[in-house]
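Shown here: the complex without one of its protein chains, the others still in place.
Chain lettering (A, B and C) follows the sequence in which the chains are written, and residue indices restart at 1 in each chain.
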Amino acid sequence: MIDMQSQRDHRRVEINKVGVKNIEYPITVLDKKNRFQHTVGKVNMYVNLPHHFKGTHMSRFVEILNEYRGTINIKAISTILDKMKEKLNAESAYLDVEFPYFIEKRAPVSGAKSLLGYTCRFFASLNNGRHKLIVGITVPVTTVCPCSREISEKGAHNQRSLVSVQVTFRKFFWIEDLIRIVENSASAAVFSLLKRGDEKFLTEKAYDNPMFVEDVVRSIALRLSAHKNITWFSVESENLESIHNHNAYACVEKEGG
Amino acid sequence: MIDMQSQRDHRRVEINKVGVKNIEYPITVLDKKNRFQHTVGKVNMYVNLPHHFKGTHMSRFVEILNEYRGTINIKAISTILDKMKEKLNAESAYLDVEFPYFIEKRAPVSGAKSLLGYTCRFFASLNNGRHKLIVGITVPVTTVCPCSREISEKGAHNQRSLVSVQVTFRKFFWIEDLIRIVENSASAAVFSLLKRGDEKFLTEKAYDNPMFVEDVVRSIALRLSAHKNITWFSVESENLESIHNHNAYACVEKEGG
Amino acid sequence: MIDMQSQRDHRRVEINKVGVKNIEYPITVLDKKNRFQHTVGKVNMYVNLPHHFKGTHMSRFVEILNEYRGTINIKAISTILDKMKEKLNAESAYLDVEFPYFIEKRAPVSGAKSLLGYTCRFFASLNNGRHKLIVGITVPVTTVCPCSREISEKGAHNQRSLVSVQVTFRKFFWIEDLIRIVENSASAAVFSLLKRGDEKFLTEKAYDNPMFVEDVVRSIALRLSAHKNITWFSVESENLESIHNHNAYACVEKEGG
Partner (left out) sequence: MIDMQSQRDHRRVEINKVGVKNIEYPITVLDKKNRFQHTVGKVNMYVNLPHHFKGTHMSRFVEILNEYRGTINIKAISTILDKMKEKLNAESAYLDVEFPYFIEKRAPVSGAKSLLGYTCRFFASLNNGRHKLIVGITVPVTTVCPCSREISEKGAHNQRSLVSVQVTFRKFFWIEDLIRIVENSASAAVFSLLKRGDEKFLTEKAYDNPMFVEDVVRSIALRLSAHKNITWFSVESENLESIHNHNAYACVEKEGG
């Protein structure tokens, strides 16, 4: 059969990225406590396409994913990019994967255990022989509004906030450590399982620690700036305001990303 | 050309609903204050298909939508169903439409005006010559947790909640009146635009009026039960808990829907 | 501390369902080939609340989920409902879970192996001492339009279709068998990994087997009607039409659900 994808193209337009998008696949990632964790990823895989080729070979992406789905992690991801570059005769290769990552947490007073899922993302690329990996994590937290607390005789509006951090880094680190930085920069952390004593503790802790959306991103930015292993970061927070039907948003990005 | 859809089918399976789904279309609806309102609907249109027909004629649904898109409202929707039944030679006809409906609200202290969008839904059907219309609305509100308030020395966790009500009714009513019932059954209403005095007022009001997700649906259920024009209802509330990453949920449905 | 949820409520409104919604949790399900499979579920858990209780105890749902997350399957789910009923002093209990379920498929000509994810759902309930389980599955398939094929001199428009089936049944069955019924009722099945020979085979097979959205649901309905283990079903298909930006839709539901 004719291999149409390998035919010459004469339009002289190089394609930056071509590949497969939104493949749902079971993957295995590293886990600080349990060595590894089974989860489900949404995966995008692309390569560049030089201007003289008509098309890429889409099936090869899925073959590679199939082969490496057991080792989608910070240590091994560059090997996958090398394989993509080689099998697809490309100069650049890109792998994005998003997956829920579960950590066992203990409620602050009762010690009750439960799992909380954090949305994690890897954006890996290989360009001009240089590997790059951006690791992202979305952490749900509680924020209490300082203005509402200050001006009100009682109570203060508060809400679930979704904090998303992306980083580049020098050497391996655990996602757990990034999550801890975020949870320590909010009015309080959230949990799947809380008993009454925990609820009292967290309500009071959050009330004593009010933070604007601006405060959350600044606090995290300061901690990441001071972290020797982090070479670049962006921090976003989106507050699901309890007094509005829209969200409050702030972001800080370190220059030079 | 052959009309394949009109050919006989011999499998003896009647199809309950066949048609078009998820058409995005500009529509005009009634507005209590401004007479009418332009908005954008997501529309599903179905008819039944007797077992001896092979297929329905999908293009006729869009022709009807095109003709009637200026009068998608409680008064006129039965006319559209009659037209569907006739043009598609069907016995049953169904029209679902979901659209954002905007109401101008005044902040409680400053009087500042802004628009708030509520997701509205019509589920209209014509079966055995009988028209039925379910009207639904989703209303965002604030809820303060009574337990958190009671056990904590200061503050109380609160959150945005999404309350969805569906009703059948005897005679025409304004969506605005249904929204008011919901907003009066929460710890406080939400607004797009609040100045500092409004924020203080709403924080304190909500703190003085704590409600579990159970309280919200019960309060609305009682008001709808007492309403002479409402013949059936279902009420749901989903609280975007500020201390969890999951939601608290409750629903009450009147029997006989 | 006061247990507000256990206080008496005097409004005389029984709540049909109250509980937790949209908890993301790692779960383990049964797998025909590999005995069990790790995946990630979206979970809702509810009980009824008699009119004299003010609130339910939300944390107990998560405790139960935590305990039973390794056995979310057709055989064990009634045990979880019994536990919910007992620990929450309820008369009714409900557990909904949705998860991607992965099956290894072989491409039809090359035999190339890959995984395809199917969205699976359990709707389990316990009411008046009676357990009920509805199992649902969404299966992506290819459909070729018979009308387009018939009236066109060459080609025929075709598209990805999403077929969703729900069933009740007498005794245990494998989801794999339900998926096979659906894939055999479409123009062709879909795969994650296809080589050129597979693509040729599937293109020609689908062209030779054109099906309206009505044909797909009728074909499945006939097979499920003839299946002795299936006591009730609903079948829906939604075609992501390649010539429109909206979908074609059909559904058949067996009476008596």
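Methods note: a contact is a pair of C-beta atoms (placed from the backbone, for glycine too) under 8 Å apart; a residue touches a chain by one contact, two chains touch by 3 or more.
On a predicted model such as this, the values are computed, not experimentally measured, just so you know.
A.B. asks: Which shown chains does the chain we cannot see touch?
C.D. replies: Hidden chain, whole complex, touched shown chains: A, B, C.
A.B. asks: For the chain not shown, which residue from A:98, A:176 or A:253 touches it across the whole complex?
C.D. replies: A:253
A.B. asks: Could you tell me which of C:29, C:47, C:206 or C:230 touches the chain that is not displayed?
C.D. replies: C:206
A.B. asks: For the chain left out of this view, which of A:67, A:104 or A:150 touches it?
C.D. replies: In the full complex, the listed residue that touches the missing chain is A:150.
A.B. asks: For chain B, which residues reach the chain that was dropped from this view?
C.D. replies: Touching the missing chain: residues 1, 3, 23-26, 37-40, 59, 62-63, 66, 100, 102, 112-115, 117, 192-197, 200.
A.B. asks: Using the document's contact rule, name the residues of chain C that touch the chain not shown here.
C.D. replies: Answer for chain C: residues 116-117, 140, 142, 144-145, 147-149, 151-160, 188, 190-192, 194, 196, 199-200, 202-204, 206-208, 240-246 touch the chain left out.
A.B. asks: What does the interface between chain A and the hidden chain look like in terms of residue numbers?
C.D. replies: 1-2, 4-5, 9, 11, 13-24, 44, 46, 49, 54-56, 58, 146-147, 150-151, 212-215, 217-219, 221-222, 238, 245-253
As a working rule, only the chains that are shown with their structure count from here on.
A.B. asks: Please state whether the interface between chain B and chain C is built from the same residues or different ones, using more than half shared residue numbers as the mark of same.
C.D. replies: Mostly same residues: over half of the interface numbers shared.
A.B. asks: Mind checking the centre-to-centre distance between chain A and chain B? Centres are C-alpha means, answer in whole Å.
C.D. replies: Using C-alpha averages as centres, the distance is 34 Å.
A.B. asks: Approximately how many whole Å separate the CA-defined centres of chain A and chain C?
C.D. replies: 28
A.B. asks: So how far apart, in whole Å, are chain B and chain C when each is placed at the average of its C-alpha atoms?
C.D. replies: Computed from C-alpha means, the inter-chain centre distance equals 25 Å.
A.B. asks: Can you pull out the residues of chain B that are in contact with at least two other chains?
C.D. replies: As it turns out, chain B has residues touching two or more other chains at 147, 151, 245-246.
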